[in-house]
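Take this structure first; my questions come after.
Missing here: one protein chain of the complex. Every other protein chain is in place.
Coming up: chain A.
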Amino acid sequence: MEQHEPGSLSAPQLEAVRRSAAGGRMALSRRSLLRLGGSGLLAAAGASALSSCGIPPAGRQPGRSSSADHSDEEKWFAFSNWTEYIDVSDDNKHRPSLEEFRRRTGIKVRYTEDINDNVEFFGKIKPQLAAGQDTGRDLICVTDWLAGRMIRLGWMQELDQSRLPHAFANLGKGFRDPDWDPGRAHSYTWTGIPAVVAYNRKATKGRTVDSISQLLEDPGLKGRVGMLSEMRDTVGLTLLDMGKDPATFTAADYDAAVSRLQKGVDTRQIRRFTGNDYIDDLNKGDLAACIAWAGDLIQLQADNPDIRFSIPKAGYMTATDNLLIPNEARHKKNAERFIDYVYEPKVAAQIAAYINYVCPVDGVREELAKIDKSLADNPLILPDAEMTEKSHSFRLLSSKEETEFEQKFAKLIGS
């Protein structure tokens, strides 16, 4: 302020200038009254604008769930999937199973790899689904808990089983009746995803790591243990290790498992909770041992012979990724035809041979053996009886439990 005052003024003049500047701001004038009234109005308008912004309850709006089906006049449908989740030809230019589908049916698949993360994908499509609008996708592939949530919210369409003869007949026994979608009314499984213990033999100096207890307590692994930021896999395996069944556990069991993990965080045993980026860390040996998804391991082992996995004696978790048709999808019939197509054992084998995750299709073993015998014998792709025995899945959570458990888990992982 001072520096702008001209130096030629006398002291009383300066004083007057200051007073008038202060008075101009403070004095009650017509202008300041108007301004006061204006800001009052603005505040009132702001308050009403704020209160009109609520988010309506999610839920099925009857009669709006299935829009007109344009499958017959538009010979295509849009399929959103995860990256590296369907077979690709050796020159990286073709997707053989999609092209074969087009040859056979004349239906083109608009295939997009735009799912990287369940929660992010949910954030992306939620506004349209909540508003009862078309997401522009006719078929999506998401993990079971998110599929369950969206079915619960009434955002997914019921499938017409009469158009799914192969899928109905060939769906493996263990996948038939999940608690989040009884009788598979809305979904069919794309893959099963076992979460097991993996380790880098070079980083553990040749030692075997085969249980969650060892991950959490072995001093030789301190600071080099990775857990998954996928709550159901990490907590599920911990529950199994504590002798609890993830299909029936109580809230107290959950708390006990989380506090056991918290101890691992506090003692600096656990280095990080990761998404897919654990692959790189394990490969380099920055993580000596971690919880890992089986399909990744098969691909990683091909490059790095030091990567090993073990199935914990207490059992392991299997999640599933599932195909669903969102409300308002314009090409439901085409999408259903595709679901049925991927349940033909030959096609299923072709996809499984590339992506190396558990294939839920009965009768795939012979077809897979024709492509590569070692894949058909790999228990991580086609679990044998002993493996199936140890497989567990996380129970369906109510909306309230989901919020509460995710909150506790978020706190565990630091955010």
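Points worth noting:
Definition applied: contacts are C-beta pairs under 8 Å (C-beta built on N, C-alpha and C of every residue); 3 or more make two chains touch, one makes a residue touch a chain; residues count from 1.
The rule is short, and it goes like this: contacts and distances are computed from a predicted model.
This figure omits one chain of the complex; the name its UniProt record holds, of "Ferredoxin-NADP reductase", "ABC transporter permease", "Sporulation and spore germination" or "Formate dehydrogenase subunit alpha", is "ABC transporter permease". Looking at A:M242, A:A256, A:L396 or A:I413, the residue that reaches the missing chain in the full complex is A:I413. Checked against the full complex, the candidates A:E100, A:D134, A:D218 or A:D286 give a single residue touching the omitted chain, namely A:D286. Which of A:G46, A:P182 or A:G220 touches the hidden chain is settled by the complete complex: it is A:G46. Shown as candidates are A:A11, A:I55 or A:A68; the residue that touches the absent chain is A:I55. Annotation for chain A: contacts to the undisplayed chain at residues 46, 49-59, 119-120, 122-123, 152-153, 222-224, 265, 268, 270-273, 277, 280-281, 284-286, 399-400, 403, 406-407, 409-410, 412-415.
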